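Of the protein chains in this complex, all but one are displayed in their positions.
Which chain is which? They are A, B and C, in the order written, and residues in each are numbered from 1.
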Amino acid sequence: MALSIGVDVGGTKIAAGVVDEEGNVLATARRDSPATNRESIFATIADLANELAAQYDVESIGVGAAGFTSSDRNTMVYGTNLDWTGARIADEIAARTGKKVVVENDANAAGWAEARFGGGKGARNVLVVTLGTGVGGAVIIDGHLVRGAAGFAAEIGHINVVPDGRPCGCGQRGCLERYGSGTALGVNGWELAKFQPDYAARIIELSGGDQNKISGKAVTAAAREGDPAALECYARLGSALGLGLADLCAVLDPEVIVLTGGLTEAGDILLDPVRASFAEHLTARAHRPEIPIVISTSGQEAGLIGAADLARQD
Amino acid sequence: MALSIGVDVGGTKIAAGVVDEEGNVLATARRDSPATNRESIFATIADLANELAAQYDVESIGVGAAGFTSSDRNTMVYGTNLDWTGARIADEIAARTGKKVVVENDANAAGWAEARFGGGKGARNVLVVTLGTGVGGAVIIDGHLVRGAAGFAAEIGHINVVPDGRPCGCGQRGCLERYGSGTALGVNGWELAKFQPDYAARIIELSGGDQNKISGKAVTAAAREGDPAALECYARLGSALGLGLADLCAVLDPEVIVLTGGLTEAGDILLDPVRASFAEHLTARAHRPEIPIVISTSGQEAGLIGAADLARQD
Amino acid sequence: MALSIGVDVGGTKIAAGVVDEEGNVLATARRDSPATNRESIFATIADLANELAAQYDVESIGVGAAGFTSSDRNTMVYGTNLDWTGARIADEIAARTGKKVVVENDANAAGWAEARFGGGKGARNVLVVTLGTGVGGAVIIDGHLVRGAAGFAAEIGHINVVPDGRPCGCGQRGCLERYGSGTALGVNGWELAKFQPDYAARIIELSGGDQNKISGKAVTAAAREGDPAALECYARLGSALGLGLADLCAVLDPEVIVLTGGLTEAGDILLDPVRASFAEHLTARAHRPEIPIVISTSGQEAGLIGAADLARQD
Partner (left out) sequence: MALSIGVDVGGTKIAAGVVDEEGNVLATARRDSPATNRESIFATIADLANELAAQYDVESIGVGAAGFTSSDRNTMVYGTNLDWTGARIADEIAARTGKKVVVENDANAAGWAEARFGGGKGARNVLVVTLGTGVGGAVIIDGHLVRGAAGFAAEIGHINVVPDGRPCGCGQRGCLERYGSGTALGVNGWELAKFQPDYAARIIELSGGDQNKISGKAVTAAAREGDPAALECYARLGSALGLGLADLCAVLDPEVIVLTGGLTEAGDILLDPVRASFAEHLTARAHRPEIPIVISTSGQEAGLIGAADLARQD
């Protein structure tokens, strides 16, 4: 059975693991990320991989990192966190390990793991949506990961849901990420606290009494207690997400939508308004199979599992 | 060189043609469509195919028709125009011709022809947008046509661009098709004529003086003369289309967007406002390669060319 | 008891009546409107007034007509229908009758009658809203008619309710008139018929089978039968009107809102969605007295009753 090593390169940690064809992690290793030095990063990745390869018979290595990667999965065209824009990462690591190496966007890698071994298991057309500080995702079509012509595909957090709405770091206004992320949930709470402080009293209280410290977590905690203001924050978040997911399904027609990321810990508090809005907005809903929306939490290791598995794909 | 037959099954006509690997049509044949009788349709398609196959050495047959087709390309799951919902069309035609046969959605087939031999030639990631009475399209990713889990993919006319906007036949409100199609262009003109008749005088005049006969064609004719009301109609259409295309690129990241369909005859009158709005709304525009928007008019035969070529694909 | 003559100058008819202080019409007279000749209009108005004055002891004459009138109630600053822009109408009629004469905007005059003798009777702060082909109105504050600095006040049909919405004859987009009038109701029906013909089948049927003949009346007829598409048309109309009325109440704080005009014949079909939307949108609703919304139909003579009564006011 072919084993593969996955490496998840973050801003502060680099984690690696041996992954089998079922997505099981057989062993892991971890180091601090020497973020400021390109050579050191390569060396650290290679050390981790070689260390694991000494114990297991692995055929390939997948490196997942933030940024846009080339379509031949060799080069980091634009690296978001680390100083390696333009680096031929796959070649560099291959030279240091003697293995087949590919580099993939980390969100794509984690999404791939969810699609293959998590909530999308068994499906060939999957939409994975990561709800955290932002809204990211991965699109799997006919069993293949969609990367886009320039590696920019699946930026699903940046479809428009509110014309001329909240400003976004991407330069637009009204992006799904500004209304559907954990950050957005916190902003929903902040707005209520700013303009309707009595109504939002419980959210403020759970934020240590400081309106400026309101986060999605505080809103979720209040929502768990049944606080109406917090539930309104979720209703608005769900309304935006449902609309966005419906738009995505008009284009992609997946078998299943897998939600993942920190916000999904809210469970049905999140799912209920998302599903209601999705059902309301899905085009031709009466004529098509139902598209289930499920939560999957493969956890912290999804990134390296996905990277490892993608290295096995042609 | 492998030849293939493409069949374009319409509501009134059935057209067939022999297509080579470059997308050239070597011969054609055409019959009236016996729309009300399933057996007659099969017989007619087979007759046309056998007639052409007698003259050329063809290996496969692709049938394009309106409706949702199964993922194995055999069955018409839901036929929009003809009485053949549930029919195993590929099997039926194969039994009558002895060839490999596939059935494809007609918009997908025409879009595939545009992507392979028209404006998307040479690109592996292409978004084809058909602007006619509706807004349809085809999505090509990594050289493969995207059909979706249930054959419903690429319904790009039904992403939302105006919250709670014009009602749509799909059951939603504010779909791109209601703001970006030739029909929408006519409605834009009708609205101006209804509420600002002096301003819309030239559009009304070019509609034979009858406000109720205003169509996209009349608006285009007035726009060609530089009529401000007609140009406003195009500005609004372009604004909606540009927003919709930007959303699609956030998800799909194509190399090129190919516009086709009757509305594209307007040329730059259409392209200019679409490109302006697209540039305004594209996420992370400064960091990504330019995505050109081009017009391609492979013409009436795109449907059969695409069906023939798709029959050659696995 | 002081009697006064009211004259309602329309595009095709001129109607006059003797009106007492309770708003009762004691006698009427009527002529065709010699619309194209300014002198003839003055002569016709004076003839009608003198004919009635010969039978009743009247002190004053009020002339109501479409257009913007000067604040001294003498001049037609801008006449919408007739060729008398700039005419000193009050002076002209006074010279021909020997009575005190004032000229008033016809919608204001009719609204005044509704406020004084109709649904606003007994109230000193009244908002009258006329729902017909357009949306007009009259504002009464502390017992006085609000005319505005230039006679343009109470153009309540032209507050914005839908950003960048339907085009309006006033040069804007999204005016209340475009979403809340009888015409708008017909457009709501037309849109459904255009894009969801099956759903709108009963509306089309009641329009003689011709989508282009759909009017507010046909929608109302279908709504009376409980037709879901027609009720949706009313729901959208009511939603817009309720929002607009809530905005007006934030500014004017009336005791009562009086709806009048042809559309009010729909009764509760109209009132129910208007009241629901109004309650949903009214600012500080929990802290203020309820503002009732009532229908009043003083009928065709409201214009001349109001003009007569306004002539009695200083």
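One rule holds for everything that comes next: contacts are C-beta pairs under 8 Å (C-beta built on N, C-alpha and C of every residue); 3 or more make two chains touch, one makes a residue touch a chain.
The model shown is predicted, which means the values in this text are computed figures rather than measured ones.
> Among A:S40, A:Q55, A:T80 or A:Q196, choose the residue that contacts the chain missing from this document, as touch is defined above.
A:Q196
> Just one of C:N125, C:T183, C:S215 or C:S296 touches the chain that is missing; which is it?
For the chain that is not drawn, the touching residue is C:N125.
> In the whole complex, not just what's shown, which of C:A2, C:L26 or C:V146 touches the removed chain?
C:V146
> I'm checking contacts with the chain that's been left out. Which of C:R31, C:R224, C:H281 or C:R312 qualifies?
Going through C:R31, C:R224, C:H281 or C:R312 one by one, C:H281 is the residue touching the chain not shown.
> On chain A, what residues meet the omitted chain?
Spelled out for chain A, the touching residues are 166-169, 171, 178, 187, 191-192, 194-196, 212.
> Can you list, in ascending order, the chain C residues touching the missing chain?
Contacting residues on chain C, toward the hidden partner: 68, 78, 123-125, 139, 141-142, 144, 146-156, 158-160, 162-163, 168, 170-172, 175, 243, 246-248, 250-255, 281, 283-289.
Note that only the chains that are shown with their structure count from here on.
> Between copies chain B and chain C, are the contact residues mostly the same numbers or mostly different, with half as the line?
Chain B vs chain C: same; shared/all numbers exceeds half.
> What's the farthest chain from chain A if centres are computed as the mean of the Cα atoms?
Comparing chain centres, C lies farthest from chain A.
> Quick one: report the Å distance separating chain A from chain B, using the average Cα coordinate of each chain.
The computed centroid separation for chain A versus chain B comes out at 33 Å.
> What whole-Å value do you get for the distance between chain B and chain C if each is reduced to the mean of its CA atoms?
Here the centre of chain C sits 48 Å away from the centre of chain B.
> If you look at chain A, which of its residues touch at least two other chains?
Residues: none.
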